[in-house]
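As you look at this complex, bear in mind that one protein chain is not there, while each of the others sits in place.
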Amino acid sequence: MASSITPPNTYEPAGGPGPFPSVGARTRALFPSGFGDWVFKYSTLLFAIGIAGLVVAIIVSMAQNSTLSVAKFGWSFLTNTTWDPVHEQFGAAAFTYGTVVSSVLALLFAVPVSLGIAVFLVEQAPRRLSYPVSFLIQLLAAIPSVVYGMWGIFVLAPLLRTYVYPPIQSALGFLPIFQGPTNGLGLMTAGLILAVMIVPIVTAVSTDVLRAVPDTQREAAFAMGATKWETTQVVLGAARSGISGAVILGLGRAIGETMAVTMVIGNRPEISEHLFGPSYTISAAIANEFTEATSELYRHSLVELGLILFIITFVINVLARLLVWTVTRGQGSARA
Amino acid sequence: MSRMPSVFRVLLPLALLSCTGLILAGCKDASSNNSGASEVRLQGAGATFPNPLYQKWFSEYNKLHSNAKFDYQSIGSGGGIKQISSNTVDFAGSDATMTDQQLQEAPAELLHIPSVLGAVVMTYNIPTLSGTSLKFSGDTISGIYLGNIKKWNDPKLVADNPGVNLPAADITVVSRSDGSGTTAIFTDYLSKVSPEWKDKVGAGTSVKWPVGLSAKGSEGVTGQVKQSPNSIGYVELIYAEQNKLPYADVKNAAGQFVRPSIQTVTNAAAGSASSIPADLRVSITNAPGTDAYPISTFTYFLVYKDQKDQAKGKALVDFLWWATHDGQKMAPDLIYAPLPAEVVQKDEEKIRSITYQGSPLYKG
Partner (left out) sequence: MAVSGSAEFPVLTADFNLRRRKLKSRVMTGLTMACAVLLIGILLAILLYISATGIRQLSLGFLVNNPKPVGESGSGIANAIVGTFILIAIATVIGLPVGIMAGIYLSEFASSKFGRVVRFLIDTLTGVPSIVVGVFAWTVIVHPMGHFSALAGGVGLAIIMMPIVARTTEEMIKLVPHSLREASLALGAPVWRMSLGVVLRTAAAGVATGAMLAIARIAGETAPLLFTALSYNYMSTDINQPIASLTYQIYYYAGSPYEEWHSMAWAATLVLVGMILVINVAVLSVVRRRA
């Protein structure tokens, strides 16, 4: 979204965003009320560390509960596509593939639509329309994932199987990703359901972020003769950091979703380039098999799958941050 | 107060409300402990399959003995085994029997007490054949699920179904994705009738399916079979009945094609009664008997032999006795097969062996 209309960066203090260069210096400078500030700073720090500590605790707990499979399979666990509980052969490759592809598909569908809606609500719709509409969209977030799954099986999958996949397959069937079985349950369907599930959160946060971009930005762009869309591009550019936060929240939901995904993805642990065919994700596998895992090795393998999911989340988060940092470099965030 | 940020204005009443609610809840807990009435509360969890019947049993039993409150939640057989082994529930339900290793890992001796019987049926959806009942054998079922039999008009299927016009369509094979007792029974049966299956896939609550796709839960399998033309799946009898799906007759060990029904399932249990081991852990798939349905299963209550709480233990044994006797009458209405007399007898012995500090709890 290249925009040649970027306001000059005169608003940011040289040290970057944040109220003061150093909290310690500031507290000392305000010594008379220093104690209250000290309490405030450290209690908020406590809570932040609390949450971070929880993550560490979960990882440690999972590491303790996956020692057997790590010991037995080592690195081959990551590349093996076999998942055979009876013969106790476990490998994560198929699930990793399914998780990454379904999440990427979900983002591909959800982010443009969410941003479109956010732009519509903030830039174009009259006020009286935008609040009820954004409220309705948040309602989508309240629907339990089980219900999304049932809707997927009974409404979406048959619809796709009958009206959507066959035409795509006949038109674009020369591409391997569109070949293969089309009975409705598969990666694409899962990606679509996930997209519907993450649109509310991405939209809601993006809407708030866009609303907070000061009108001076818009006015400046209009004053220079920009069309409505070009102004919107400016606003989007200003809101990039917040939008990336929204996308990360949405991605988190997509990766961790269990119920809805397992009902529509076909649950077949194999890597296949056919997007319409069945697949399997890590969360779905854990949800399906954890309570019934009969042996310790089985259970440890499932927990190891969970650890791999953590790693996937880490990696995607790092990549998302790198992307945001590269793209926002040189473009200041707009704050008066 | 008026200078408080609006966020606080919302949070404060919310917090006060929640705290009040929590304090009240806490008080209630304290008072109910000192109520003096001998209300006993027992928590169970486990197998999904018998849950509708268990709910009926607990409700009826509570009408007869108002001080005994049983609660059971279906989290799956494996969940039940794990929870009872961790002592977080008072009793568990399981379709699958515990393995020797699981029994060893439990903190104390656990008893298996068969409660009722069920059947896994082969359901299918062939649009051109609505209204016709198909016949399968162990051979054909394992062939389909192994991927050896790919089309409906395969010679083996045609041979078992004379006069039926099977279409030349690919079979869509549907299995269960979540670990379940149903899968365990089904694969146990296939392992007994097909050496190739036993070797290649084996039996368990979760297996590596050679072909097809998997749906979550029996409800998922039912839904998928209903939606996909020319598909086949395995579900408990009640799912096929309630959803009005056709199900097939299956050839049993005696070579007869048997229709799954309450009677034929009880026959399967009766047929294997003589070979039931002392701890009552038995597989009755492919049971002997001319009129026995081959894919049948017991479902069990799992209880500790030595109870830690006298009141709870007494309530438990009284209920177990009632369930295995009077409770059986309610089974057929909900399409569960009652226990045959031989098994009820064995249950009685087991129930009498449950003790509290050495002395048996059941007195009757």
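Odds and ends about this structure:
Letters A and B mark the chains in the order given here, with residues in each chain numbered from 1 onward.
The working rule: a contact is a pair of C-beta atoms (placed from the backbone, for glycine too) under 8 Å apart; a residue touches a chain by one contact, two chains touch by 3 or more.
No experiment lies behind these values; they were computed from the predicted model shown.
Only one of A:71, A:108 or A:139 touches the chain withheld from this view, namely A:139.
Even with one chain removed from view, chain B keeps its contact list with that chain: residues 3, 5-11, 14-15, 17-19, 21-22, 24-26, 28-29, 32, 41, 43, 45, 48, 52, 55-56, 58-59, 69, 71-75, 79, 86-89, 217-220, 222, 236, 238-239, 241-243, 333-334.
Annotation for chain A: contacts to the undisplayed chain at residues 4-5, 8, 11, 16-19, 22-23, 26-27, 30, 33, 36-37, 39-41, 43-52, 54-58, 61-62, 112-114, 116-117, 119-121, 123-125, 133, 135-148, 150-151, 154-155, 196, 199-201, 203-205, 208-209, 212, 214, 224-230, 232, 241-242, 245-246, 248-249, 251-253, 255-259, 282-283, 286-287, 290-291, 306, 309-310, 313-314, 317-318, 321, 335-336.
Operating definition for what follows: only the chains that are shown with their structure count from here on.
Chain geometry summary: the mean Cα position of chain A and that of chain B are 37 Å apart. Chain A meets chain B in the complex at residues 82-87, 149, 153-154, 157-158, 183-185, 262-263, 266-269, 278, 284, 287-289, 291-295. Note for the complex: chain B touches chain A at residues 75-79, 82, 96, 99, 101-102, 172, 177-180, 187, 201-209, 212-216, 220, 223-224, 227-228.
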